[in-house]
Each structure stands twice: as structure tokens, then as C-alpha cells.
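Heads up, the thing below is written out as C-alpha cells.
Note that one protein chain of the assembly has been removed; the remaining protein chains are unaltered in position.
So that you can tell them apart, the chains are marked A, B, C and D in the order they are listed, and the count of residues begins at 1 in each.
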Amino acid sequence: MSEMMWTEKYRPRTLDEIVNQEEIVSRLKHFVKTKDFPHLLFAGPPGTGKTTAILAFARDLFGKYFEENFLELNASDERGIDIIRTRVKDFARTRAIGDVPVKIIALDEADNMTADAQQALRRTMEKYTRTARFCLICNYSSKIIEPIQSRCAVFRFSPLKDEDIAKRLKWIAEQEDVNLTEDGVQAILYVAEGDMRRAINILQAASALGTTVNSETVYKVTGRARPEEVREMINLALSGKFIEARKKLYELLITYGLSGSDIVRQIHREIYNLNIPEEWKVKLAEYTGDIDFRLSEGAHEDIQLSALLAHFALAGTQMRKGDKIG
Amino acid sequence: MSEMMWTEKYRPRTLDEIVNQEEIVSRLKHFVKTKDFPHLLFAGPPGTGKTTAILAFARDLFGKYFEENFLELNASDERGIDIIRTRVKDFARTRAIGDVPVKIIALDEADNMTADAQQALRRTMEKYTRTARFCLICNYSSKIIEPIQSRCAVFRFSPLKDEDIAKRLKWIAEQEDVNLTEDGVQAILYVAEGDMRRAINILQAASALGTTVNSETVYKVTGRARPEEVREMINLALSGKFIEARKKLYELLITYGLSGSDIVRQIHREIYNLNIPEEWKVKLAEYTGDIDFRLSEGAHEDIQLSALLAHFALAGTQMRKGDKIG
Amino acid sequence: MSEMMWTEKYRPRTLDEIVNQEEIVSRLKHFVKTKDFPHLLFAGPPGTGKTTAILAFARDLFGKYFEENFLELNASDERGIDIIRTRVKDFARTRAIGDVPVKIIALDEADNMTADAQQALRRTMEKYTRTARFCLICNYSSKIIEPIQSRCAVFRFSPLKDEDIAKRLKWIAEQEDVNLTEDGVQAILYVAEGDMRRAINILQAASALGTTVNSETVYKVTGRARPEEVREMINLALSGKFIEARKKLYELLITYGLSGSDIVRQIHREIYNLNIPEEWKVKLAEYTGDIDFRLSEGAHEDIQLSALLAHFALAGTQMRKGDKIG
Amino acid sequence: MSEMMWTEKYRPRTLDEIVNQEEIVSRLKHFVKTKDFPHLLFAGPPGTGKTTAILAFARDLFGKYFEENFLELNASDERGIDIIRTRVKDFARTRAIGDVPVKIIALDEADNMTADAQQALRRTMEKYTRTARFCLICNYSSKIIEPIQSRCAVFRFSPLKDEDIAKRLKWIAEQEDVNLTEDGVQAILYVAEGDMRRAINILQAASALGTTVNSETVYKVTGRARPEEVREMINLALSGKFIEARKKLYELLITYGLSGSDIVRQIHREIYNLNIPEEWKVKLAEYTGDIDFRLSEGAHEDIQLSALLAHFALAGTQMRKGDKIG
Partner (left out) sequence: MSAIPWTEKYAPRRVSEIVRNTEAAMKLLRLVKEWKPGSKGILLYGPPGTGKTVSVYAVANELNYEVIEMNASDTRNVQNVMRIAGSAAMQAPLFAKRGRIVLIDEIDGLSGREDRGGLGAIIKVIKNARVPVVLTANDPWDPRFASLRQYCKLIEYKRLTMWDVVKVLRSICQKEGIIADNEVLKEIAKNAEGDLRSAINDLQALAEGRKRLTKGMLGILARRDREKNIFEVLRMLFSAKTARMATFALSTADVDYEMLMRWISENIPYHMNDVEELAKAYDALSRADVFLGRIKREQNWKLLPYAFELMSAGVALARTKSKFKFVKYSFPSLLRELKSSKEQRDLQKKVGEKIKKRCHTSVTRAINDFLPFIRTIFRSNPEMGAKMARWFRFNEEEIAFITGDSKSSKEIIKLLR
């Protein structure tokens, strides 16, 4: 049970081991060589290797002095800028150890900091600029205030391609003696949406249920409905069988314990796979947006989703009648 | 001589007596054997045996020390998390009595707690983890915050099958010397909608009218119960009798103590049972969705629900005039 | 690397060096001459030279005694009014040094103070009125309580003209040996929206990528999409190619690392450049407002942006049909 | 510069100086003469002189013994049941000092007191009638519990008329040697919205810009747009000239340094001066309220204000077509 998280176990240790984000890796390797580099800003969606990259970079740079010269903080964990300041101060006031010019402070989820806190951070960055470099990690660089941006070299991480994630999953499955079926891979890709960390976590969780990982075990551990079931529910509604569609909905909500916001997202994804005229997809997409908003405002899941299905049912009837969209 | 509610009289006492939800029962039996188990989360529709399961589990586990080691709370009765905390503290600060590792605290309707209250609950759960386990009971597991879910073993209770309920009803009728006709069974199943508790209550009330229970006596009994009042309110509104409909609404709010969202939910379910054109059902459902949204945004339930009834009155008039939906 | 911020390096030192806001500068020069002036309130958008103006004014006024007589505080940094009071007290209780009548205390972001804190500030201002003058700097004077306003001379800073910013950028580029292309200038102006500080920050950040700054590098460092691409996406939607428009959307989100709210703002700006009847622009502007709000409330980005494009697609269909707006 | 606030400088000290609420003042003067009066309850909107009245009354009544015999508890003081049972009782039970019949205890914002505290007050009022009188000040007398109302003479303060405020402003301008033009008076009245204190503050602020106060200086210091210009913008939008209306909007924002919510509120006020059907006014106000709310929730100003104007433009089209409101 004291098993390691696979995301850690199989995290690339050095820049050489990172297979994606080639351009970024090559720029970082350059920095390792010159030992001269500015503050860094890593921006991109979750699970695209930002943390992996900075860790590998620091290891390559610091070698055996990695521990002494690298500090990792999380902006949303550490309560407030004060804590950050104190920890940075303790860490950065002494010179880097070993044959390296500066220490590195990685600050994760930096876009969760308020503008005020970022201002304070800016001043801290300026203060320790002789002894340390910051690497700010965030989802959106636009949420980082400009005075900081203009001091950083910005690196953009793009989402991983499905085939890259699939390859990695299969390789890990092999290492771990897990029988990962093809539909299992597809299910993981569906749920992970380009997030490598999530994909690996799902694989590990699913493999805890038994040595075979297939679509069934994947959907079980992730608390997602099978896309087919969502599609079935939509098709029931579109074909006018509203009562049955709603029954399916309750099944998803109650039996699978899905949240309304998950279901709405899944419905939204399925719209584009439906075999209906594009103009109707447009219409449905617009209405789904309404319902999504209401759910985010705290309206009741069952009622709002039923209303969504009712709307689909009406759309279906009109489609069959060949009505114009009104 | 006293007469019990049959739901209690025939409630299974031990896990062995529970005939449905086999998988769940077998997992719980395993816990009884090992005397080692995590916090529990029971999710599922009303009347599927969640309370029965935790009671039977606790009895099997604690034997004669059941009373001392089992605490039952209801999140919607206890005013606020503070009261819950106090009662939990009083109960959980002493060690379990008898040869058992921990006490059990069952918290019903846990999904009625706000997210903040749940956060506080989480901390309480952590605090007494040496002396007590929680069993959270709810309808929608998605309404339980993630940090709690991830600390619990989740058990999903599926709706009972009609044949299972029928079997139980017939068995109880036999024990009680009640002549339960086949159409009586069907009538009960229709009204109970998969809720065992409701089914048994109907049987008992109907048998109070005479020793034969048939469809007629069943409807006599259920005619006075609640969903019919909601339907009546809707029909009053649709037929333009707004003031009377509103009176009914106030009755539901005051006398029955229903919350606005309970009522909206019930209205929403009733719409599809109404004898009106399909497209109007969709229209009404959509408007009900609007009001549900406004309830979540607004301040006064009575105002929002009155607005809903006024709209139904308008829709009713337009239907009668054969207007197109506008 | 320990390079100075260009906004500081190229900030005008004296009133004479300030080229915009002529009226304000001339009034301030008058104050330098008479050495008699009231409390000041500088209001205007970010990057219009408010801080520059007070610094230059103070330098012109105090000459070599600038340091001793000038105190700069930030209302949102300094925790609460208590700190401000203490620091003001320490600073203002002694007379001004040199041949000047009073000291100056500049209080930035004064509109971020609560009304209560402003009341306390008012009393502080009254207390030290013999030895010091305050200069409150804010975006909106209407957020300053009236009792303070009524004690201050109000100066309004208007946004800088694009040509003025362009001139400054080119001059700085020359000083810094940066090759700033004409489309680079335009891109900076597009993103900076009349904010000089932002414009200079962008120039500095872009020049960190290489010695040539063109539109590409600007959009890269600022995390903005090229306006042309946004326009292309909108046109795809309007011409009914909804699925393609969505594809373009995801491309923009990924390539530039845009957040949903970034892209909505860019879409909004492009509406007015579209070649469609004005009445349709109206329609689109209204709906964009809805989506912007929903995103700010935390609805799902992908669903809401799809809904926005769907709306554009529907509008396009109606436009082609020559429908009236309904 | 160390000038006093005019609101204090010109606050009436004696009943004779109060020019409004003549009837109430004349009653209070009678009381001063007879030195005999019941408990008082002053009800009315903010800024109508309730506090001024009780202060002046107490001064006239007590003369030099004012301090000793007058106790004022206001909203910022603790006024829970404890204080009523201790501090108020202590003050009330000892005899008045000097040649005066009773002490006076003024309770400001009495409608914000808890019901408990009000209950505690009722017998206190009776028990100490020989030594003290209470004056309760509130906005709505209905928020005062009936038993207390029953113990008081209730006086209603009506909102000040514009001409009364104008008179006062002119008088102060005279005292201060300020040249206050007629359009300056009108502008102050527009911004002050019936609040005397605010009106005087504005006069003081505007007179700081120079000895003449006219509409221009007033709008300048208060950061308000001229109502005519706002109306012009709205009319542009309503007549379908959306792009021009937006241009006007930006002009107003820049010229007057308005914030988004400032302009929204001015738009809101002008709606009721428009020459459009009445029901449209409500409809437009409703949408304006939505935009106001969205801005407070952090949506983007430019997008939301455009959406507001767009909505006006669409409404204008429908109005011209004579459409019903949908």
C-alpha cells in the first residue's frame, strides 16, 4: 500500500528523458550549458509537464547540490504572501552551493495569487535577484501581472497529443504488469483530456481494481459516465422519449453519482458527435451554455438537466418536422 | 399492547436479513469480520435501505454494546454544524465500549449541508479518527465535497426492483393476516416509485381500512398524501385559479414544511404526468428551470413560486385558446 | 539580468521632461513657483503618468532635499490604515527640511481603501496640515469619499494618444538598440490600450526574446491572439462553419495559451471591425456581454465559448436570410 | 488649507437656525419653553436633519449643561441588550444636572437594534421618566417594536426639498465669498440627490478650484457626466446609432474620469427622463440593474457597457416597430 504514485515513479528525471515539448527542452538545455538565465514563467494547461520540466532542469543544473539549491512552493497552499516571503528570505539570503550561479525557487499555481500578492512577489523577486531565480508556474500567463511578465522568459506548454499519452500509458502498463486493453486506453484518453498526470493517475487507480484495465474499470474509478450512455440519453431525448431520457439521467446522477457539472460537460462534448444537421448542433450548444451557467450559479442539477433534456426533446421534434430554427 | 410502524417492525435487524444490495452487504460483512473499516458514504435514492444497512451493520458489529457505540444524527434537523460538532465531541471523545475498535456516527441527509459546513465536518472527522468512524448518508454523492468523498468508502444503493418490493409486501401481508390482492400490490408499486419505506407505509395505512387491501383502498389512502397536492396545485394554476393555487402553495410551504426547492422539484416531476400536449410540457419544464435558477439567485421562495404559478396560469389559458407557444 | 525596469529607466525626472498632460504640468509648475498648494488628488487610468507627475513635481520642488521631504505609500500594500497612520506620523511630525514650506506624502491606489479607512485618513490629513500635503493617486475620483475630495485640488489624467506612445516606444528602442518593426509597434499599441507603462513593459519583455521586436514576438509574450486570427474565427462562425470555428478557437486557446476571458475580450474588440450591418453588431455585442459575465461567475470556458460561437453562427444564418432581428 | 469642513461649520447649533422641518422645529421649541415633553421617535430618510434636530433641541434645552445631560449612542457603539441594561440605566437613573428637568438619551439608528435590546428598553423608558427622556432615531418606524412606539411621540421627517437645499447652498456661498451660478446650483442638486450634507461637501470641493462654482466645476470635481450628455448617449443608442453611442460613452468615461459603475448609475437615472413608453423604462432599468450587478461581480467594463448600449439599441428598434415587450 505504501506504493509510490506512478506520476512520481515515472516522472522523467533529466531533460533528456522528456520526450515532448522539444523546443522548450532545447532552450532549457541551453541555459544549463551557459549557466546564465533569467526568471522563468511556465504557462500551460495542467499535466503538460511544467513541473517535470523545472525539476529536470534544476537537477541537470545543480547535480548533487539539487536539494540545497532548489525550493518548491505552492502559491495556493502557502497561506498568503507573507509565508512565501519568509520562506524565500530564509532560502535566498545565502549564496548557491556548488559551482552554480544562483538558486532556483519554483512557485506553482502563481496565477492563483491576487494582484496585490503578485506586486509583493515582484518586489521579493527584485530583492533576491543576485542569489536566486524564480520559476513561476501557471495555467494562464495573462493572469500574471505585467511587471512580472516583463522580467521573465515565457515558456508556453501545449497540451500533449493523445498518441503521446497513449504511448506513455502503454509503457507504464508494461512496467507494472498491467493488462491495459485498447478500449481502456481510449477511455483514459477521453477522461484525461490531454492531461498526462491525470491519465497516469487513472491508470494507477484502475489497476488497483484488478490486473486488467479496460473501459469499464476506467469509468468506474473516474466517476464518469460512458460516453455511449450519455449519447444514449441524448438520443432518447432527441427521439422524443423524454421520460426515458430523464430516467437515464437519474441513473447517471444517482447510480453513478455523477455531478451535474460533469454531465453537462459530457453532454456538451457529445453534441458534436451527433448525427444531426450542423445548424441544430449550434442551437443545442447555445442552450447547453445556458444550463451550464445556471448550474455554476447553484441551481438544482436534476431540474436543470431535465430542462436541458426537455429542450433536446423539443429540438428533436422540430427536426423531424423539418421546422426552421426559431 | 402497542402497534409498531411496520417499517420498523419488519426492518431487517442483521446484515443476514437484508435480501437486496448483495454486493454492499457482503462488503459490510467483511468489515464486521476484520473489525477494520474506513469512513463510509452511503448514496442512493430514498427507501433503498441505506439506514437499514448502517443499523444492521452496527448491530452486527457491536452486539449488545450497540446503544453505547452508535450515534444517529440528521444534518437537516440539527441546527448547524456547531451542534453536530458538539454532539460528536461528546460522543466520540471516549473510547468505544466492549470489544470493538471504534464507535460509529451515522449522519443522514449529509448532502443538505453547505460546502462550508462540510469542510468543518471534514476536520471533525479527522479529529476523532482514532475513536470513531462516520457513515454519511445522502441521495446525491456529488453534493459531498471531494475531500470527504476521498476519505470514505463509497457505497451506491440502487433503486429496488418492483419484484423485490412486491415480494416483501406479500410477506408482510402474510405475517399481518392482511388479504393483499394482486391489483393492490400493483397499485402500491405504482405509487411507491421504488421506495420501499413508502410501499410499506401505504400497506399499513390501507390495512387500517379493513382486512382486504386492493387497488381501491390503496388509492383511498394515497389520495390524501402529498404528490397529489402538488398536482392539485398545478391543475388549479393551469385552470386559471391562481389564488387558490397560491393558497395550496402556502399550505405546502407552511403545513408540510417543504422547502422551495423541494416544491420546484416535485412540480417538475409532475409536469410530465399532466394531460397536456407534449410541447407544452417542455415549455413548462423550461420555465420551471428558469424559476429554479431564480430561486438559487433570489431571496424569497414564496415570491418565486408564486411567479411560477402565475406563469402556469397563463400557459393554461393559452392552451385552452389553442395558442401557439410563444 | 539584474537589469533595471525600463519604465523606471526612462521615467521623466522633471516636469519639463513630461511631454503629455500639458495643462496639468503647467498648473504644477505654477505650484513650484509659488511654493503654496493644497492637497492633491490625481485621478486617471493606469499608465497615464500620475506617479511620474508627482515624482517630478516633488523633485522640482524639493531639489536636493527630495529624499527627506517625500514619502511614497501604497494604500493597498501597507496593511490597513494603522500602518499608514504610523508612517505618516513619523514622517510628518517634523518640519520640512530645506527652503520649502511642507513635505509631500504620495498615497497610491487610494481608491482601494475602504470608506472607513478613508475617514481615518481624512482625520490624519487634517492633523498634519501644517507640515505636510497629501497627494492621493487613484483611478476613479468617485471612489474617494466627498469629505476628502472637498479638501483636494482634483487633477484628471486622460489616456495617452497612440501616437504619443508610439513615439516613446521608438525612442526607447533606439536607446536600447532594439529593432522595433512597425507591425511590432502596432501590436504593442493594440495590447497596451493607452497604458504607457504597459507598452514599455511589453517592449522590454519582447526584446528579451531577441533583438527584433515584431508583432509575432509581441503576441507571444503577451499571450494574446493576433487580431486577424480572432477575426477569422468569427467569420467562420458567421458564415455557418460552426465546427471549424470551434476548431480555430481551440487552436487559439492552445497556441497562445489564452484564457477564456482573454479571448472573449478580443472577440468583443473585433465585433466593431466586422463587415456586417450595425444592427447585427448590436446583437452580437449584447450576447458577448452575457458570456463575459458567465465566465466571470465560473461557468465552464469551453461550453461558454462554444455557446458564443454558436450564437454568432445563428446570427450569420439569419443575416444571410435577411431576417429581421428578433 | 487647514480649513474646517463646511458641513460642520454651518451645522445649525440651535433650533432657530434650522430652516426646514418647520413644524417639528416649532414643536421642539414649545418643549424647550414648557420643559415638559414625552419620549420622542424621529423617523425619516438619511440626511433630513434628524440628528441635527435632536442636538439643537438638547443644546437649546440644556444650555451650558449640555454635555452633562445628553447621552448619544450611535450605530458604531455597542447597543446590545447589555448596554441598555447597564450604561443607559446608569445614565438615566441619576437626576439631571443644572436647572433642567430631565436628561436626554439619543439612540441613533434605533431600527438596527436587536429586538431583545428594544424589549429591554421599554420599561426603562417608563421607570426613569422622572429623570430622563429618550429620543430614538430611525429610518423606518415600523422596525421599532410596537410597545416602544406606544411609549413615544412619533415625528416624521420629510425629505428635503431641492429649493431648501438650494437656499442653504446660496447662503453658504455668500458667507464664503463664492460665486455660485444658477447652473452650478442645479448641478449640485443633481449630484446630491436630496442629501444636504453631500451638497455642502460638493460646494466646498468645487470652490477649491476657483472662486466661481458653475456646472462645469461641479461635474468636474464630482466625477459625474453632465446629465444632458448621458441622455444624448442614450438617445443615440435608442435611435439605432450604436457605434456613435459607444463613441460617446468612451468620451464620457475619459473626459469625466468615470468608472463603469458610475456611468451605469447615471444611465439608470436618466431612463426615467426619456420620452419612451413607460413599460419600456422599467424594462431598460431592469437590464441596467443586471449590468450594474455584473460589473460588481468583476465582469469586464468595456464589454458590459457595450452590451448595455446594445440592449438599448435593440429596445429602440422594437419600440419603433411598436413591438410588445418580450
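Remarks
Basically, a residue touches a chain if its C-beta (ideal position, glycine included) is under 8 Å from a C-beta of that chain, and two chains touch if they have at least 3 such contacts.
Values in this document were obtained by computation on a predicted structure and should not be read as measured data.
Contact with the chain that does not appear here is found for just one residue of D:K9, D:K33, D:K161 or D:K247, D:K33.
The residue touching the chain not shown here, chosen from B:N69, B:N214 or B:S306, is B:S306. For the chain missing from the display, the contacting residue among D:T288, D:Q304 or D:T317 is D:T288, taking the whole complex into account. Hidden from this view is one chain, which touches subunit D at 23-24, 27, 30-31, 33-41, 43, 81-82, 84-85, 89, 99, 101-102, 116, 119-124, 126-127, 129-131, 133, 140-143, 146-147, 149-156, 261, 265, 268, 272, 278-279, 281-282, 285-286, 288-289, 292-293, 296-297. Residues of subunit B in contact with the chain left out of this view: 1-5, 7-8, 46, 51, 55, 72, 74, 76-77, 108-109, 197-198, 201-202, 204-205, 208-209, 221, 224-226, 240, 242-243, 246-247, 250-251, 253-258, 291, 294, 297-300, 302-304, 306-307, 310-311, 313-314, 316-317.
One rule holds in what follows: only the chains that are shown with their structure count from here on.
Per-chain Cα centroids separate subunit A from subunit B by 36 Å.
In whole angstrom, the spacing between the mean C-alpha positions of subunit B and subunit C is 55. Rounded to whole angstrom units, the spacing between the C-alpha centres of subunit A and subunit D is 52. Taken in their complex, subunit B has these residues touching subunit A: 43-45, 139-142, 154, 156, 158-159, 261, 264-265, 268, 272, 278-279, 281-282, 285-286, 288-289, 292-293, 295-297.
The residues of subunit D lying in touch with subunit C in their complex are 1-3, 5-7, 198, 201-202, 204-205, 208-209, 220-224, 240, 242-243, 246, 254-259, 262, 291, 294, 297-300, 302-304, 306-311, 313-314, 317.
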